[in-house]
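Submitted below is the structure of interest, expressed as structure tokens.
Other chains of the complex are left out, but the ones given are in their true place.
To keep things simple, chains are lettered A and B as they appear, and every chain counts its residues starting from 1.
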Amino acid sequence: MKGTHEHRLRVRYGETDQMGRAHHASYVLYLEEARTRMMADRGWSYAEMERRGLGLPVRRMEVRFRQGAGFDEEIVVRTRVTGRRHASITFGCEVVSAGDGSRLAEATVELACVDLTSDPPHPVALPKGLLEILAD
Amino acid sequence: MKGTHEHRLRVRYGETDQMGRAHHASYVLYLEEARTRMMADRGWSYAEMERRGLGLPVRRMEVRFRQGAGFDEEIVVRTRVTGRRHASITFGCEVVSAGDGSRLAEATVELACVDLTSDPPHPVALPKGLLEILAD
């Protein structure tokens, strides 16, 4: 159940740009979708977490683009936890082409855990249940 | 102050698709931005309206695309009120190229006025202040 999670998706037409490849901002949505599915596949609903007043906004992201993904190309997003602190968690991601496995992008995304009922949202400890499903 | 409102914007790179033109979903954002600025230019803050618990979700939209807008092309969105009912308002929109005035698209967008504090949001009368600034 633990380790690296894989999520497959296809590039939508509206996500391409006039260079004929998925626009770089689209990858940000792919990475996010993959994190959501990673949590869901391990039994953690991020939607429910927000309803309970806790959120995981992105604090920092770094993406390295290697090769473009074309329209309707199937891609695989591999996500794993690479770091945990009291009130933040870091994911390491790799995006590859489902066809030939070629590397499209790599990313590191750090999420803060915050109390959404405070304004501005202040950092709080990661819930125990989330830590458990994200442990290596 | 009344009548047709004009809003200018430029097509972002990420809004183009591989046909080399603004993707049709981008126009939906352009129309929305134009409505927001129309209200703001007439002294009505939609952001403030939502903070007071009232919202204007889109209930129906129809867009007719005539000609594509290219990357960084300046376009003009002309918006006017074409209909009002107790709990809804309809906008007629026209999108033209700022350069030669050629017609890019036309749209009709109907917004419902709802109470955001109810679940699901139920229809409520349009606020008087909004009606006034949107009157012809």
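The definition used in the following text is that a residue touches a chain if its C-beta (ideal position, glycine included) is under 8 Å from a C-beta of that chain, and two chains touch if they have at least 3 such contacts.
Keep in mind that what you see is a predicted model, and the values were worked out from it rather than measured.
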Identical protein chains in the complete assembly, only 2 of which are shown: 4
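Everything that follows uses one rule, which is that only the chains that are shown with their structure count from here on.
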Centre distance in Å when chain A and chain B are each reduced to the mean of their C-alpha atoms: 32
Contacting residues of chain A [partner chain B, same complex]: 13-14, 16-21, 23-25, 71
